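Removed from the display is one protein chain of the complex; every other protein chain stays in position.
Coming up: subunit A.
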Amino acid sequence: MSPLLSVQDLRVTFDTHRGPVEAVRGVSFDLGRERLGIVGESGSGKSQTGRALLRLSAANGRVTAKRMEFDGIDLMTASERTLRAIRGARISMIMQDPRYSLNPVMKVGDQIAEAFRIHSTADKRQARARALEMLETVQIREPEKVYQMYPHQVSGGMGQRVMIAMMLIPNPDIIIADEPTSALDVTVQMQVLALLDDMVRDRGMGLILISHDLNLVASFCDRVLVMYAGQVMEVIEAGKLQNAQHPYTRGLLSCVPELDHPQDMLPVLQRDPAWLTG
């Protein structure tokens, strides 16, 4: 089976007044109908990788790749019109903080309905019905009531459920979730992940989960790319996190305090320039 998305030697460079900065340096991976994690610390290029896939890099960013193909479409040469038809409808993105990604002056239900109407020929009433169904799918208890709410009236967890409903309503093939649960409490975080888990299973989607939390992502995804300074250090299969080989991955794992592993002082991560190639 050919992958949904195939990326080879992806590079993102930003032109700044101090000269070019390479944020992503030669990232390659294939994505099937699976859950792929991209993990790294701030500045590792994980978010820029996600954005480049949708050609949403900032204006001063240059994206190059030997190949970046989605379902037979070359994303590198695709027209803006083709890209618009892909964004949201076939590949959609969930951002970190619902408070900043939702329109503050529009009812959340109308925002979900709008996402549906833009990508279909449905009329207002059909879109409203679909939005209500979708709110139920993301386990919101009183969909009719929540439909009428504005973003400031919903909690963080509910806001993220609304975002997920909005991203899922056009039935995309791939979801890119950039730190979708980092702004949430741990219990809500688990519930939102379980929801994404269900959606990916039931609809057979591909999911790219971008996060700084290696332990959490490795317990959730089928495969994890560990990124550092724009490059992939290591690819880890699910459940094999403890066998990680790369010193960066090992360092990331050991510097986190753990409940069942008390230690007086935490080991500090030593970075080695030799990790970077090219």
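FYI, a contact is a pair of C-beta atoms (placed from the backbone, for glycine too) under 8 Å apart; a residue touches a chain by one contact, two chains touch by 3 or more; residues count from 1.
The working rule: contacts and distances are computed from a predicted model.
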*asked:* Tell me the UniProt protein name of the chain this structure doesn't show, selecting from "Succinate dehydrogenase / fumarate reductase iron-sulfur subunit", "Glutathione import ATP-binding protein GsiA", "Sarcosine oxidase subunit gamma" or "LLM class flavin-dependent oxidoreductase".
replied: "Glutathione import ATP-binding protein GsiA"
_Sole contact to the chain not displayed, among A:Ala129, A:Val235 or A:Val256_ = A:Val256
*Quick one: which of A:Ile94, A:Leu193 or A:Ala244 touches the chain that's been left out?*
A:Leu193
*Hey, which subunit A residues sit against the chain that's not shown?*
41-42, 156, 185-191, 193-194, 197, 212, 214-216, 218-220, 251-252, 255-260, 262-269
